[in-house]
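Dumping the structure here so I can ask a few things about it.
Every protein chain except one is present and positioned as in the full complex.
What follows is subunit A.
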Amino acid sequence: MGVIAFVAKRFGLYLAVLFIGLTITFMLPRLMPINPVDGYIGQIQSRANGTLTPEAIEEMRANLEVLYGLKGDIFTQYLSYLKRVVIDFDFGPSFTYYPAEVSTMITTALPWTLGLLLTATIIAWLLGNMVGLVAGYFHKKRAASILEFVGILLYPIPYYIMAVTVLLLLAYIFPIFPLSPTFPVGEITWPKVGMIIYNSLLPAITLVLAGFGWNILSMKALAVATTEEPYVVYARLKGASNWTRMTRYVFRNALLPQVTALALSLGMIFNGALLTEIIFSYPGIGLIMRTAATGGDYNVLYGAITLSILAVATAGLVIDLIYPLLDPRIRHK
């Protein structure tokens, strides 16, 4: 009973967060002193050298307002916006690629972004935690400080420098990977899967290298602190093996904050997508967002931002739901 009540309450909170997020996304552009319809009409007007009649302009304005959901007062607009986004997942057409639907653009790009970034983030997390655990558990041994050194070396390198360096090294100087990846379109077949993996490997390597260092340092610090805990000392005095102590005692206890970090970084995937996809011309959400930002494509931006809000809120929900499975001291109340 307690669990059901907790899940219901947490899910209610999740919906509230989404609602507030959507409301802010709706409000922010409307607080700007620019009217996109005016801007658009102005553009057309100047292209037509001012030959449009006021009636034609009025008609165009009415059409555009319907199309972009700008009709009526702000409250009516808000309701129709919520209805479109929540029920139909419809953000309207793209301005730049009119009449392409934003939702179609997003659903086409999403698997690419998720496939690359989810995999890379999880691999970086797993590897970083394993290296960090060994470095932290054996922190008194000299060899372990070499492992930590890897973390210290990688962590401060800004992602764009890392990415460009790796690109130069592995695609230009040693052309192991393609400089500009090509991705097959249409039906997915096995040979195509191989090609996709080969082309995605380079961005994946940069993402893993970039995420890896932080995970090493964080896990190492947690593991060092945990090895001093009385229950780990007691396990040693019981005669428990190094492996048992490292995995079941230190790792299980140091894992908890790292799971939070993982979930949060999964929620932040779309931020990471931006740079990676621009540098490697990878056809995901990030590339779409960039084109939208430079072209003033509001609807596409709306769609991408809404997706980010959804991702972060969902990640938070998932952590809260799985945490009690990892730490028995936390109970749903």
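We adopt the following convention: contacts are C-beta pairs under 8 Å (C-beta built on N, C-alpha and C of every residue); 3 or more make two chains touch, one makes a residue touch a chain; residues count from 1.
Operating definition for what follows: contacts and distances are computed from a predicted model.
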{"item": "Name of the absent chain as recorded in UniProt (options \"Putative circularly permuted ATP-grasp superfamily protein\", \"Anti-sigma regulatory factor\", \"Molybdopterin oxidoreductase\" or \"ABC transporter ATP-binding protein\")", "value": "\"ABC transporter ATP-binding protein\""}
{"item": "Residue of A:235, A:261, A:278 or A:321 in touch with the missing chain, whole complex considered", "value": "A:235"}
{"item": "Residue in contact with the excluded chain [from A:253, A:276 or A:308]", "value": "A:253"}
{"item": "Missing-partner contacts on subunit A, residue numbers", "value": "229-231, 233-241, 244, 248-249, 252-253, 326-329"}
